[in-house]
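The complex appears here minus one protein chain, its other protein chains still in place.
Chains: A and B, in written order; residue numbering restarts at 1 for each.
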Amino acid sequence: MEVGIKNVFGSIGEAVTKGEGKTKVSMLIMGFGQMLRGQILKGIAFLVSEVAFILYMILFGAKYCSKLGTLGDTVTQKVGRKTVYGDNSFLILLFSILTVFVIAAFILLWYLNIRDNLNQEKLLAQGKSLPSNKTVFESLFDKNFDKTLLALPVTGIFVFTVLPIIFMICVAFTNYDKNHQSPTNLFTWVGMANFKRLLSFGSSGIGSTFVQVLAWTLVWAFFATFIDYFLGLAVAMLINKKGVNFKRLWRTILVLTIAVPQFVSLLYIMKLFSNDGLLNGWMMKLGWISSPIQFWVDPMLARITIIVVNIWIGIPYMMLIATGLLMNIPEDLYESARIDGATGWQMFRSITLPYMLFVTGPFLLTQFTANLNNFNVIYLLTQGKPQSIRLAEKAGSTDLLVTWLYKMTVNDTNYCMAAVLGIMVFIVTAVVSLVVYNALPSVKDEEGFQ
Amino acid sequence: MKKKILVSFLAVLMVLGLVGCGKKNYGTGEIKVWVADNVVEFTDNQIKSFMEANPEYAGYTVTIEPVGEGDAAGQVITDVTAAADIYAFPQDQIARLVSAGALEVVNPDYEADVKKNNDAGSIGAATVGEKLYAYPLTSDNGYFLYYDKSVVTDPSSLEKIVADCEAAGKNFYFEVNSGWYQTAFFFATGCELTYDTDDNGNFTKANVSYASDAGVVALREIIELCASPSFQNGSSAGEATNVGAIVDGTWDSAAVKEIMGDNYACAKLPSFEGSDGKTYQLSGFGGFKLLGVKPQEDENKLAVCDAIANYLASEEVQLARYNEVGWGPSNIKAQGSADVKADEALSALGEQLAFSIPQGQYPGDYWNLATSLGDSVRNGEISASSSDADLMAALQNFQDTCVSYAK
Partner (left out) sequence: MNKSYKKKQARSNVIAHIALIIISIIWLFPFVGLLLQSFRSYDPNVEYGGMVDYLIPKHFSLDNYKFLFSGQTNFIRWYCNTIIIAVFVALFQTLIVLCVSYALSRMRFTGRTFLMRFWLVLGMFPGFLTMICLYFLLKQFGLTQAGAVPGLILVGVASSGMAYYVCKGYFDTIPKALDEAARIDGATRARVFVMMTLPMSKPIIIYTALVAFMAPWCDYVFASYVAFGHDESYNVAVAMTRWVWTNDYQGYFTRFCAGGVLVAIPVTILFMCLQKYYVEGVTGGAVKG
């Protein structure tokens, strides 16, 4: 890294001290040197981006950036019966961040421009000729094909993922909530106040609620992942069993759950299990129970019901994966074990399971992190309910961190706390991934089964 | 020269005079209206006839979108600039809307008439601080009892209703985990829960007395009700099954009629015998639907919006709306019409309103807090075996949290 910085300043210094006139002019008018040396295409590209940058800053960037410190101070007013909106803190923050990135990108481009000039100078000094415009263009489909391929996707990810995430991280340090909402009201920086609130356990803090939601999130992810994994494996082995007919039919039936959109199937199941739903209705008609089983009301029962319903969703997926993998296990391993008199269970424990765990280790990890953030199942089934007076900020007993975050955003417009929660979700996911990844057998022992 | 000046002066005067005559130019623009799905067509027709009768507003095109009243407030707050210019919402959202800058005060030209023509409760609901922020649409947002005549023999006693439903194997629906229905018990025993607001929709003070002996009696009654096998938590007839009785509002009267057929009947809420041996009449909220106008950057457009909203909330439209979809009017004259008076559900509601409290402003958090309290009862965190001290502690916690919402 240090060498890199030295190089950067080295070449800038070189351009200032030793560079020829064209290069020095290029420091002000980008692309000037390239154009004079006949590289019209490259030169124009540099020049256009410089002009675009200056226009952007004058017309757009500067006016937002100047207010970044306070996030706006002109308040909304009434003139007669008409409303005159003041500063929009939201747009100030958003476009300021964008502008910071634009400036950074421009500095990089400016540096590339200088370096390119120096390179050209050197090539010419050595008596070599510069690549023609045509070659430069064609290289975009060969040597530099990666730039062509990645330009659009990287831009897309930057605008629609990176920028919003950085924006929301910033929001975590503001008081952007229902009382400070653009465009009518301003919001401003409040430092660490939101984090303090999340992690304080007093009456005004929501620490204990956060801990409970976090705990349930982890417990849920654990059960949802492993129960589905083993049951899915079991079903796959059942279907794969020698002597079982209609293998395709069984698989197709199970796979239906993946094909039917969840908002249809899960909403139906939600109604199925409700107190006045079909299931309770039947059991009461049959006289099995005298009062309805409170599937979605009792916190513990609701959690168990969710895990059970999730089995219904998870097994088919795991079954598909396991079916493919089970066929990869060499049959002679089982044969020799059978000759040694091993029982089915022993064979499972010493051959099937180790192989599966080894091969699907990374898959289990991604499943686990996906379950940490499994919004659909929880939200469509319970929306986080039942609530309890012991939980703050409208959290419910089956709320995961993400569903809680969602409710804060949509129902409460408590964006600053939602942003803090989002950062917490990130930390939890990252820590779990890091710890588990390093403990994976396939990472520790790459040779293993290969 | 002088003549010329005189002529132009006269011309200016004439133009001013024309404007003064009321043929003001309102310019052009688009106005978006959000109302519930089942009144979209009705509202559309009403606005069309209004625009025909008032050609001075012809520059504006009005579009109507079905957005449920429950969803409207949340969506308006998400992005005020993209929201509808005129939208209907239940009154419990008004303070939140005002503090988010999503409601304009009622046009002073109409204010006096609106206040005079609608019942006092609805005006109270549309007022935040000292300012009138919305046009009342209905006064039927209260609840009462629907019951099946073949199941319930005596609708005046909660204990008997529950016993009848149990005996018949039918369900009794009462949404005790909703802050709206729950107050039926607490207000019945004499507990108080109201908030004071300032002009900007901020809550300044909470007046609450849940943590009292009366509160414990009410909570015990809720616990007792929840323990019945026939009890179901719910208030939406469309989703209810095997109904013996349901505490619900007028908006579901059609659905209840469908379910109960000839055995359809309604009454005011029953009374119950509390744990202290006294008898209490269930109370609750009387609520209102309101029509709001969003703040505008163009004064002309605001005037047009105000005119439309005022029209949609007027006596004849309220009456027409009643005839079309059965919404009980807030307009005093419309309430007095023979049709409205003959309505079974509305008269049951009218009876109940004598025992209800007009719903004022409540912070959004209250509704969730109440749901939490109700859920805690339903899931057994608070049960019949809890001591009075436990119940008092839970209510004290509830009350403290209520107080903490007002600053």
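What we mean here is this: a residue touches a chain if its C-beta (ideal position, glycine included) is under 8 Å from a C-beta of that chain, and two chains touch if they have at least 3 such contacts.
Everything quoted here is computed from the prediction, not taken from an experiment.
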item	value
Residue touching the undisplayed chain, where the options are A:52, A:112, A:215 or A:267	A:267
Which of A:91, A:130 or A:347 contacts the chain that the document leaves out	A:91
Chain not shown, touching residues in chain A	90-91, 94, 138, 141-143, 145-150, 152-154, 156-157, 159-165, 167-168, 235, 238-239, 241, 243-245, 250, 252-265, 267-269, 271-272, 276-278, 280-282, 285, 312, 316-317, 320-321, 323-325, 359-360, 362-363, 365-366, 369, 373, 375-376, 379, 401-402, 405-406, 409-410, 415, 418-419, 422, 425-426, 429-430, 433
Contact footprint on chain B, counting only the chain that is left out	32, 34, 36-38, 65-71, 75, 78-79, 82-84, 236-242, 251-252, 254-255, 257-259
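Keep in mind that, in the parts below, only the chains that are shown with their structure count from here on.
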item	value
Complex contacts: residues of chain B adjacent to chain A	74, 77-78, 80-81, 96, 99-102, 104, 107, 169, 171, 177, 202, 228-230, 232-234, 239-242, 295-299, 302-303, 364-365, 368-369, 371-373, 375-376, 378-381, 394, 397-398, 400, 404
Residue ranges of chain A in contact with chain B within the complex	76, 80-85, 178-179, 181, 183-185, 203-204, 275-277, 281, 284, 290-292, 294, 297-299, 385-391, 394, 396-397, 410-413
